[in-house]
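Yeah, one chain of the complex is gone here, protein chain that is, but the others are all in their spots.
This part shows subunit A:
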Amino acid sequence: MKKKDIILKAENISKQYRLGLVGTGTIKDDLKRWWFKIRGKDDPFLTVGESNDRSTKAESDYVWALEDINFEVQRGEVLGIIGKNGAGKSTLLKILSKVTSPTTGEIKTKGRIASLLEVGTGFHGEMTGRENVYLNGAILGMTKKEISSKIDEIIAFSGCERYIDTPVKRYSSGMTVRLAFAVAAFLEPEILVVDEVLAVGDAEFQKKAIGKMQDISRGEGRTVLFVSHNMAAVRSLCTRGLLLENGKNVFESEDINLCISEYLKNEPHSNLTTKYLNEDKKFGITSIKLTSNTNVFDVNDEICFDLKLSQSIVDEYICAFYVRDELGEVLFFSESTDEKLVITKDDNNLKFLFNAQYLLVGFYKITFGIKSKSGNLVDVVKDEITINIVDTYRTRSKRPGKIILPTIWKKVKS
């Protein structure tokens, strides 16, 4: 690693929120806070907050939406911030974009931050598309001159040329989003903060938007902080990952795939209970792993597994696995005899793979098992591995059904 050029640095960022209704009782707390302050003491409520776990019952009226978040971002990097709902992603972005201030800690930057937490902020329905481009651009921090010099490109990118002098209230919602994103796409800040804005618009537009984001980060070398639940978008855009959980920074990695896997590991559908059917546990599966360091696969990828067994007591046995979808239905089943493979007691390492192209986009859980030649189950590892199939390049749209089979289509001359 050469010289680090750190453009943004967050130190001990925390954010406290008050639970329940802000109504009666707030004057009391406000006065107490003020009374502590004029005596030069710390805010008494800063010590009482609880960690932000949405599902547990609260003991205190105050909660920490973010707790001691530290990270650094280098110039030209695309940092993906991922986490479950309520993990604190949006709060972090709000602090970064100065919409709200942190309770403690500070963020230092060396560049102007422009934030895109929503597309079309400040659009006014009564005004024409062109007028709204100017207004929205100015809200996002552009000057009139900058907008004027780019207005033709913006209109071309949005693809709303015909309607540009029509009031925005006559637009379809898709057109509004296109126009709004087009304005944002031509922002030129040193640091761009983007929340889940790609989730809108049709497939064609999403592709265009992701492409534009890639241009911004790779082509123009600007720093981007990106929040999304769309793992395909995160994987294709980000160079580094930051995983938040209950307001804490739980995982940070230079490899975005590692970060995504870590996130998916915490998904409720994967559980790690291993049950040996042979009571004495003398023989069984010792480890089962993906050979890749990620469990996110594109539809064109191969999914490869490493299976390790302990010293066998059975002379000859059969290995098998099945893949289940999110609803728990078995999609297909495969065993080593399919390949006429004879596994004897000295074979402790096995490798097998299948192609992701037959699967639709989504999450799949894989169960492994071994049985003796006579058919007695020896060991089963249930739902051990969760894989996520994504469609990075959108070569196939969402289809009905459960699997995709290569089909031959032909014209027949009559």
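By our rule, contacts are C-beta pairs under 8 Å (C-beta built on N, C-alpha and C of every residue); 3 or more make two chains touch, one makes a residue touch a chain; residues count from 1.
In the analysis below, contacts and distances are computed from a predicted model.
Set against the options "Sigma-70 family RNA polymerase sigma factor", "Transport permease protein", "Stage V sporulation protein AC" or "Acyl-CoA dehydrogenase", the UniProt name belonging to the omitted chain is "Transport permease protein". In the complete complex, the residue from A:Lys94, A:Lys150 or A:Arg324 that touches the missing chain is A:Lys94. Looking at subunit A, the residues touching the absent chain are 3-4, 6, 9, 17-18, 22, 26, 72, 94-112, 115, 117-118, 121-122, 124, 126-127, 131, 134-135, 138-141, 143-144, 167.
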